[in-house]
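The complex is shown incomplete by one protein chain, all other protein chains being positioned as in the whole.
Chain IDs A, B and C follow the sequence of writing; residue 1 opens each chain.
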Amino acid sequence: MQDIEVSFSEKPVLNDPIFIEGLPGVGNVGKLAAEHLIEQLNATKFADIISKYFPPQVIVNDEGVIRLVSNELYYVKREGRSNDIVFLVGDYQGVTPEGQYMLSDRVLTIVKELGVNRIFTLGGYGIGKMVEKPRVLGAATDAALVDEMKNLGVVFSKGEPGSGIVGASGLLLGLGKLYGMQSVCLMGETSGYFVDPRAAEVVLEVLVKELDVQIDYEALRRKAQQIDRITERLKDMETQQAPDTPGGRREDLGYIG
Amino acid sequence: MQDIEVSFSEKPVLNDPIFIEGLPGVGNVGKLAAEHLIEQLNATKFADIISKYFPPQVIVNDEGVIRLVSNELYYVKREGRSNDIVFLVGDYQGVTPEGQYMLSDRVLTIVKELGVNRIFTLGGYGIGKMVEKPRVLGAATDAALVDEMKNLGVVFSKGEPGSGIVGASGLLLGLGKLYGMQSVCLMGETSGYFVDPRAAEVVLEVLVKELDVQIDYEALRRKAQQIDRITERLKDMETQQAPDTPGGRREDLGYIG
Amino acid sequence: MQDIEVSFSEKPVLNDPIFIEGLPGVGNVGKLAAEHLIEQLNATKFADIISKYFPPQVIVNDEGVIRLVSNELYYVKREGRSNDIVFLVGDYQGVTPEGQYMLSDRVLTIVKELGVNRIFTLGGYGIGKMVEKPRVLGAATDAALVDEMKNLGVVFSKGEPGSGIVGASGLLLGLGKLYGMQSVCLMGETSGYFVDPRAAEVVLEVLVKELDVQIDYEALRRKAQQIDRITERLKDMETQQAPDTPGGRREDLGYIG
Partner (left out) sequence: MQDIEVSFSEKPVLNDPIFIEGLPGVGNVGKLAAEHLIEQLNATKFADIISKYFPPQVIVNDEGVIRLVSNELYYVKREGRSNDIVFLVGDYQGVTPEGQYMLSDRVLTIVKELGVNRIFTLGGYGIGKMVEKPRVLGAATDAALVDEMKNLGVVFSKGEPGSGIVGASGLLLGLGKLYGMQSVCLMGETSGYFVDPRAAEVVLEVLVKELDVQIDYEALRRKAQQIDRITERLKDMETQQAPDTPGGRREDLGYIG
C-alpha cells in the first residue's frame, strides 16, 4: 500500500466549490458540525482515504461488519447557488506530526484539483469550564477575510487561541495558504470535557450564513440533551462519593462520546 | 536489510487455502489458539519475517541459542478437505502504527499469492473482569459472512467491541477487504489480566467447525490450570497484604505469561 | 510538500557572514537574544522554512491572521565591517531526533552557500535555581576558538554542561564542524523555570563584542521586569496556599512566556 491511499468512487465536476473540514478534535465540535451538515444537505461520498498515518484499527458497525479507519470526502452540488461544497470528515486525524502534514497536504492537492479556492475548517475551542453562550472564535489567512467573518458574528479576540491551532484545522489553513486558498477556522467555545453538540450548533449558525442554506438543528439538539443527561448523572454520582476521592472525575467525562 | 525481510524455506502450492492469524495481543488468546492448532495439525513452517518494525531484540531458547524476534508462516496440506491452511504467528506485532500497516500489507501480498480468499484473525476481547463462560465475539468483512458465523455460534453484539479492533487482527481484515478477501475476526472473551488459554479454547471450538477438523485440547487445559494456580497464589498474597496497599495489583497480573 | 520546504524571498550576497542561531530552548534565552539583535540591527528576512518535522500547528496573530509554524532566516549587511550576519530564529525546533538532524543539516547547506565560516549558537544553561549574576558558558569546535572566547569573558568550565548540548544549538556546532565551520555555543545561565531576558542580555553582551556593534537593551530589560512581576505574584499566591499543596508550582512557571 502507499503511505496515503485515496480511492475515488466518483470524480465530481464542481462549481467554485467551498471546502469544509470537520475531523475529530476538541469536543468533537468540528466533526459533529460537518457530519450534521452532510446529512442536512444530503451530500454524496466520492472518496475514501486510508493511510499508515492513521491508527492501525478497524471500526465495527452495528451489524458486525468492519471497515478500516479512514477519512472521507463528500460533495454537494447546488443549483442556483454560486458555490458547490466539498467535505472532509473521518474517524481520526494523523497520529504523528509527520502524518498530519502529509495528510493535510494530500487533501489539499485533491481539493485544489476540484477547484477549491476557499476553506472552512471547523473545531472546538476548549476553555476548561462549562459555557452558557458559546462564542464562535475565528482565525483566517488574511485580514480581509477576518473582516468578512466579523460581519457574520465571528469573534476575533486578541490572544485567543493563544497557543495557535493544532492539527488538521490549523494545517489546512496554513498549507492551504501556500496553495493560494483563502481559509478560515471557525472554533466553537466548549468546555472540552465532553462531546459538545451545542458548540457544533453555534459554529453551524455562522457557516450557514456563508453558505446561504437553511438547516434543521433538531438532531444536534437531541444529542446535546443526551449529553446533558449523562453529565447530570455523573455529577450526582460525584456528590455521592467520598469527598477524598482524588480528582480524575472531570477528565473521565472527557472520553464520553 | 530491507524494512521487512521475508525468507522462504519453501514455497508451498496450496489448495484454496484459509489464512489464520494468531499474533500476541489481549490475553494472548490469538497466539495461544493459533499455536495450539499448528501443533495439533502438525503444520510446516515455510517463511520467517524479520523487520525494523519489530522490537530490536533477540529471543534466547533454553539451550542458550538466540534468534531474532520474528513472525512466522506455516502451512498444512489437507488431503480430502476443500481447503489447505496457512498460519501467521510470532513474537510481536509491529511497534508503531506505520509498522502495523506495512507488516499486515506485506503478509497479505504473500498469502494472496498463495491463493488465500478467506482469513480468520484470532484474538481476545478484554472485558476487565473474570468470566465464567467466555463467548466468542465476531466481526467480519460482509453481512453474509456474519450470518455464516452466527451459525457456528459466534456472537455479533451491537456495540461490542465498541472501540473497534486494534492491531493485526483488525488490519488484516480491513486491508484484506481491499485485496478481495473475505475475513472474520474471532475474539474470545477474557479478563485481559492474564494469558488466557480458556478463551483460546472457545475460539478454537468455533474455528474447528469451520475447518472441519478434530483436535485435542489437553495442552491448553493444562496451561489454564497452571495460570489458575498462579492467580490463586497471588490472590492469597493479596489478602495477606496491608489493606492500604495502593492498587496496581490487578494490573501486575496482566504481565504474567 | 517536501520534508523541509525553504522559500526564499531574496538570495542575499553577503560578505564573509557570521551565522547566529536563536531557536526556542531552555529559558528561551537564545530566541530572546537573537530576536532582540535582529530588531536592533534591523535585519531583513529572506527565507521561510516549513517542515513536517515541526509541530502540526499554525500561529494566530493579534489580528486573527494565521501562519504555519516555521523557522526564518534573516540577514544584515554591514558597511565597513568585516562580516555581514545571518540569523536563524523560529517558533519551534524539530520534534524528533531525526527532524533535528535533518533541519540543522539543511540550514547548514543554505548558510554554507551564503559563505558562512563561523557560527554562534545561543542558548540557556539551566541550573535549577535563581541566579543573581548569570555567567555565559561556552563550547566550541576547536581549542583556538575556546581561547578566543575566553578573552571575551566566556566561561569554559570543566564538566559544564555535563550532559552536552541538546538540540539545534548543539547540532549546528557538531554538524557545522563537518562543513568546515568554526562554531561556538554561548549559554547564558538561567534557572530554566522562566523565560529569561536577563540571561539573553548577558549572552548578547558577549556577542556584541565579537560582532563589534552597540545595541540598546531597554526592551529586554522591560521584559525582565514583566517576568519579575509575574513571578512575584506567583510567589505570593504560593505562600498563601495550604502548605501541603503538592509541588508542581515551580514547574508551572516554566511554561510562562
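In the analysis below, a contact is a pair of C-beta atoms (placed from the backbone, for glycine too) under 8 Å apart; a residue touches a chain by one contact, two chains touch by 3 or more.
A quick note: this is a predicted structure, and the numbers were derived from the prediction, not measured.
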Note: the excluded chain touches shown chains B, C
In the whole complex, of C:P24, C:G90, C:G124 or C:P161, the residue touching the missing chain would be C:P161
Cross-chain touch to the chain not pictured, restricted to B:G64, B:G80 or B:G180, is B:G64
Hidden partner sits against subunit B at residues 1, 50-60, 62-69, 95-96
Had the left-out chain been drawn, it would touch subunit C at residues 94, 97-98, 100-102, 104-105, 138-143, 146, 156, 158-159, 161, 164-168, 170-171, 173-175, 177-178, 183, 185
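Just so it is clear, only the chains that are shown with their structure count from here on.
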Hopping only between chains that touch, the fewest steps from subunit B to subunit C number 2
Given over half shared residue numbers means same and under half means different, the subunit A/subunit B interface is different
By C-alpha centres, the chain nearest the middle of everything shown is A
Matching the CA atoms of subunit A with those of subunit C requires turning by an angle in degrees, to the nearest 5, of 90
Chain centres from averaged Cα atoms put subunit B and subunit C apart, in whole Å, by 51
Taking each chain's centre as the mean of its CA atoms, subunit A sits from subunit B at a distance in Å of 36
Among subunit C residues, those touching two or more other chains are none
